[in-house]
Structure formats: C-alpha cells, structure tokens
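Partial complex: the chains shown occupy the same locations as in the complete assembly.
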Amino acid sequence: MGWGQVEDLVDRALAEDAAWSDVTTSALMPPGMGGRARLVARCAGVLAGIEVASLVFRRMDPSVRLDVATADGARLEPGEVIAELEGHVAGMLKGERVALNFLQRLSGIATQTRRYVEAVEGLKARIVDTRKTTPGLRVLEKYAVRMGGGHNHRFNLGDGVLIKDNHLAVLRSQGVSLRDIIARAKDEAPLTLRVEVEANSAQEALEAAEAGADMVMLDNMDLDEMRRAVELLEGRVLLEASGGITMANVRQVAETGVDFISVGALTHSVTSLDIGLDM
Amino acid sequence: MGWGQVEDLVDRALAEDAAWSDVTTSALMPPGMGGRARLVARCAGVLAGIEVASLVFRRMDPSVRLDVATADGARLEPGEVIAELEGHVAGMLKGERVALNFLQRLSGIATQTRRYVEAVEGLKARIVDTRKTTPGLRVLEKYAVRMGGGHNHRFNLGDGVLIKDNHLAVLRSQGVSLRDIIARAKDEAPLTLRVEVEANSAQEALEAAEAGADMVMLDNMDLDEMRRAVELLEGRVLLEASGGITMANVRQVAETGVDFISVGALTHSVTSLDIGLDM
Amino acid sequence: MGWGQVEDLVDRALAEDAAWSDVTTSALMPPGMGGRARLVARCAGVLAGIEVASLVFRRMDPSVRLDVATADGARLEPGEVIAELEGHVAGMLKGERVALNFLQRLSGIATQTRRYVEAVEGLKARIVDTRKTTPGLRVLEKYAVRMGGGHNHRFNLGDGVLIKDNHLAVLRSQGVSLRDIIARAKDEAPLTLRVEVEANSAQEALEAAEAGADMVMLDNMDLDEMRRAVELLEGRVLLEASGGITMANVRQVAETGVDFISVGALTHSVTSLDIGLDM
C-alpha cells in the first residue's frame, strides 16, 4: 500500500467526521487520561485493514498505540481480539468510528473474496476484481481483495488495454478490422501493457486471438459457450470469464477451464464485517 | 449537496481511475467523434446521484451533456431510461465506470432506505442513518439516505453531542454524576447542539431524561424494554432506537412508539443498484 | 483543536511569508548555529495560541523547541516570560513573524473575551461568539474565545439551525406559517440540532417559542423589550441577546436575564496583544 496516499485518505476521513472537533469527547474527557481498549471481531471472517485502522488512531492522537495480535489476511473467529490499544482515551474515542469504518469495510471485502476463492479451490481459475470499487478507496479495496486471496485485474484505465464492445462497435462501424484495431492499440499504448479484447461468443474469442489479442474476456457467456472458447483457445491466450458470476455458479465457471474469473460484487456490494472497540 | 466538495470527490475518482490516461480509448477512438448513449436501470429501485454522474462526465469532457429524464428520489422500473447522453464518445467511455460507480452505490443506498421507510409507513418513527458511512463519501451517502426517504442523524462528531457508554463508564469511574456529565456537555458544546445520551435500559433512559438530556438513545434494548422506555418518557425527550435493526424487526420497533430508528446497514452494507450505459 | 487542520494553517502561513526563502537569514546566519530566545508579553492580557506558535517553529525548523512556562487561558503580566526557545537561531528568525502573528491575534481575542466575561460576572448569561471570524481562522478564533472564558455559538452553517429574518420574510411572503416553518426545519435538519429563531420583539419571541423553537434570538431589542421577552419565555426556551452589544451595555443586557449574549466584536474587531521575541 502507498502510505502517502493512505494517510491522505485517513486524514480526509477524520476531517469528514470532524474527529478533531468531537464536541462530546472534548467536553467530557480529561485530555491526558490514559486507558486501554480492544478491537474485537464480533463474527467470523478475514481481516483486512488493520494497519489502516492503526494509522487512523496514530493520525488522530499519536499517543494511541496498537499492539496488533494478528495480520491482514488472517481468519478471524467470533470474539477474537485483533489488537490491543493503549493511550489517551480521548484519542481512542475520537478515532473509533473512522477506524472501524475502514476496518469493517475492508474486512468485509476480504471475507467475501475468501468465499469465492474457496469455492474454486483446486481449480486453475483465479478470482480477480474489477474497477467497480468505491470512489476514492480503490487502492484499499484492491488490497483487501488480495488479502482475501483474490488477484487484481487492472487498477485503472491507464494500466491495461481492454477493448470493449463499445470500442469495437464504433470502430467496426467505420470499417476498421479487428486486426487493425488490435495493432493500433499495441502501437499506441505503453509497451508494457497486455491487450485484452471482449468477446461475446467462442467464435469472437477465436477471432480476437488470431488478430493478436493477449487476453480475451468471455463476457456473459453461458457455460457451454465458455467451454467451447476454452477448447479453441486454451494455452494460446489468457481467458477471463466475466459477467453474472455469483457464489452459486462460480465453481462451474471455473470448471470450464478459464484462467480468470472477475467478480464485481467483491467490491460493489459489500457487507461490512462486524468488528467492535471494547474499552 | 456542496458542489465544491463533490467536484473534488469526482476529480479524485477520475484521477484514481486514470480516466484521462485511458490507454484503450486514447489509442482507438477518434478524439472528436460524437455520439449518443443512455443510462438505463437494469432493475427496480430508487435513483440517487444522477447529478453526480452528470458532473463526472462534465469534468471528464465538457462536451458530454446529460438530458436527465427523471430526478433523484424517483422510483425506477427495470429498463427505464434515466438519462440520455450526447457528446464525444471518447469522453463517455472514459467517464463511464466512475459515473456508474457513484450512481450505482448511491442508488443502492436510496433503494435500501426506501424499503425501511416503507416498512414503518403510517407510524411516527423516522428512519435515520448513522456515521457508519464509507470513508470520504459521507456527504453523498447521507444525501442518498434522504433521497430514499430517510432522515439524517448527526453528520459528524462536531454537530451533535452523543454521550455513549464509553464516555459514561469513564466518567462514572471518576465519580461524576450523570447530571454533572450532562451539565458539562451543555456548558462546553456549541449551544446549537442537542445533547443525546445512550441508555441500556428504560431505567437508565429515565435517569438521563431527568438529568437534562434532550434525546435518549435506546441501545440494543429488546422490544419490551423499549416499550417501557417509551411509556416512561414519551413527549419528554426524543427517543431513538439503535442497534440490531433489520428489515425483519423494524416495524415492531417502530410500533413501540420511538421517534427515530437508526439503521447502520443503510450505508455500511450496500448492494449496488444495477444501472448500465448503453451506447 | 484539530492538529491536522492547524498544521495546514501553519504551513500556509509559513509559505505565505516565504519563511523557507528568508533571503536575509539565509544570507547571513550560519545554518547550524544554536541559541536561545524568549517569548515575552509586553502588556497584560490573556494567552491563547501558544501551542500554535510552538507548532510554527517546529514546522519551520524541528530543532527549535519551546519550553512553555504557562498555558492558554492564563493571565499575562507585562514582561512575563511565556516560553523559552532553544535551537537553531536561523529557524527562530524565520518563524518569528508567523508565530507572533498567530499568537498576538489569538491572545488579543482571548483578552477581549475575558473583559466581556468579567463584565457579566455573577450573572447567568454566557458570552458567546458569532460566525464573524477571519476567513480561514475560525477554528483557532473560536478556540481563543473559549480560552478567554467565552462559549461558542454554532461553528458553521451546518451545525445549528438559525432561522433569520431573511428566511422568515421569504417564507411568510409565500404564506407559510411560523409553525410550519419550524416543523419543516426540524424535519429536514440533522436531528441533533436545536432550532433557533430570530425575533425582533417580545411578541415575536413568544410566537416562535409557541411554534416549537428550541431557542430564540432577541435581535437588536432595547433593554425593556428584552426584559419583556425574558418574562414571557424564561425557562421555556433558551434566549440569546444579539446585536449592538458593547462593553458599555453588556452587563445591563445580562441583567435582563437572557441565557446567552453574542458579541461579534470578539472576533471581527480585534486588537493584537503585544508579545515579542527577545533573543
């Protein structure tokens, strides 16, 4: 993680919560009074973001120190102590909500990712994320996916070439061939980037591969069509299944032999993991 | 909504997605080529964030203009056209993901809020949100709650006094009486703020009211205890039910006669509403 | 005080003064040369901002350390040493002006506030500030008011509902009743906020209270009218005297029995307290 960036997110979140202007705590708590507290998992899951939570308290009040008992990526049992805090009580109270907002969301992502990863255990396919992340939190959310055992698709529009249906439709309407489209992409983009092309059928996937694509996205295909695409292309290009993936069908999709399965829900529909601060 | 702030969020989200460095679109799309597209609801729900989405495109490429067919707060049917876009195709493609990330999340919140609001229809209780929002997006998420028919609890630690268990525990351990605690809070905080006190039983609620609280939070009480608290205090102070509220029990909670029901899940566990961009 | 925010103010002030580009000191002073200096009050007053001044030197040159002899809120005698500095002479010289600009202004505010607070000693009324603060410095100026013994009215437009003449005029011209106005405000605003209404006569004050206001601002009333308002409303709502308050009349205003007296001059017309740095 890039700490400069994360510090900025943390500072913004504390500002948004007016943590330094906590009227209740400022009115009631003796400023220098010390104390202890614990971050405790209230249900089972996978931890992600403990260093962010730690940073929240440190930025809020440098006197607050966390003694972290486990690490991001670890499985949590209900009631498990994640970290012990020591320092000014006022600082803990002011930072509590922001720290938990980060920690609960990121652990929620890691927990959900782990479920998908376990569902395809033993198969070649990797679970990857998408760009359907919360505005402003992508770096953390993609980190949480990795903590859950998932892999990252491209981070943003600048670090991967993905030629989608909309690109293809426009260009074909102008009479540009798929081969020329891919050649142009390879010509213009930084040379370190792979070129991936979206396909709606096994046949389109084949054409993309023959036209020079490094990867093909099998978009919203049914299982039969995906199997056909794998048969035609396995080993020649990387294949990614995308669209409509749920816990109910992810294993079947993996069994088709694709290399990657991208799951938007990993980040766009998250249930926070219940974690509390006990003083 | 504060547009200065929202513009900043939008610009950060576009930067995070490297929208201006979209290697695919830059390589392939003729820069000046115009076109049309539509934002379409793929399932039923409540719209929120259409002006944010509109701003995303405007910041990305001022040529892209939205003709919005409906308004935030409106109910959406599957297939309903939310807005028509016209302008540079490249700009639409570069801004698409960021616009949808905002729109889907905010509409998801509004949709979920509406469900809770409808569940208590006809009763006095109002559905209110919490500070369990996504770091950085609070202003938008609280707006989405209002679009769903909910009301806002305090925005941050600076615009409401809420004396919680942890505050009470520390102060009582030092022998400070509840009356003195509340007096001190009223003395120190900006005079425009109400003072709310957390209570774990009807008896504690009564004590808080008698000690001068303007509002009492009934925290994690069962329905019977809540009813007792309402009987003792209705009309004397405002009463807020909090903790463990779900769609399954929200109507029963409302039937106890409380004034407010706060629901963390409105913002901490959101399923994005499926909305797409068709070119 | 929120240190993140204050650090930002300090850094901006140092940048504005080009403290790091001090051509005189850079040209003449040996960079590593150490020395001592003292912050000394040149006249009597109340101290506020010593930690900000300390932060200025720390941000300018971490070698400069302050040994603070007293604390914000303390009364200063002419010639009293406020703090001893030790560290690089160059750092002291570069930070001197900015540190003094903060310290003199904030102490000026605290000193003036103290005078008002002492003028109403023994009476119930509290001296409160307004939003007539220097753009950019509100958080510090409201802090200085507290150091002088004053209390804070709302910090900004988001943490208090204050329905002013202009609001009332517009709404009444549309035929909306005062009761409906107040009900709408309670409905829309965060539930933690009190609703205050401006009144120009005791009669208007009574109407506002009966229509549901939590507080009433007695705006520019003469002493007789204020007394009438207090008679009618004392104990039912909080009463704030506002407009035209000076050292000459503040005690008389307090004697009417109002709860709060707001004084714009606390922050909008400040005489800096004379404090110097002696090397």
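Residue numbering begins at 1 within each chain, and the chains themselves are lettered A, B and C in the order written.
We take it that contacts are C-beta pairs under 8 Å (C-beta built on N, C-alpha and C of every residue); 3 or more make two chains touch, one makes a residue touch a chain.
Given the structure is predicted, the values throughout are model-derived calculations rather than measurements.
This structure file defines a homomeric complex of 6 copies, of which 3 are shown in place.
Convention: only the chains that are shown with their structure count from here on.
Chains touching both chain A and chain C: B.
By number of C-beta pairs in contact, the leading pair of chains is A-B.
In this view the innermost chain, defined by its CA centroid being closest to the centroid of all protein CA atoms, is B. The geometric centre of chain A is 45 Å away from that of chain C, both derived from CA atoms. Between the Cα centres of chain B and chain C there is a gap of 32 Å.
Chain A and chain B have Cα centroids lying 22 Å from one another.
For chain B, the set of residues touching two or more other chains reads 155, 158-162, 187-188, 190, 193. Of all the residues in chain B, the ones that touch chain A in their complex are 9-10, 12-13, 16-19, 21-29, 33, 35, 89, 93-94, 97-98, 100-102, 104-105, 108, 131-139, 155-164, 166-167, 169-171, 181, 184-185, 187-190, 193, 268-272, 279. Per the touch definition, chain A reaches chain C in the complex via residues 11, 14-15, 18-21, 59. If you check the complex, the residues on chain B that touch chain C are 126, 128, 151-155, 158-162, 187-188, 190-194, 196, 214-215, 238, 240, 260.
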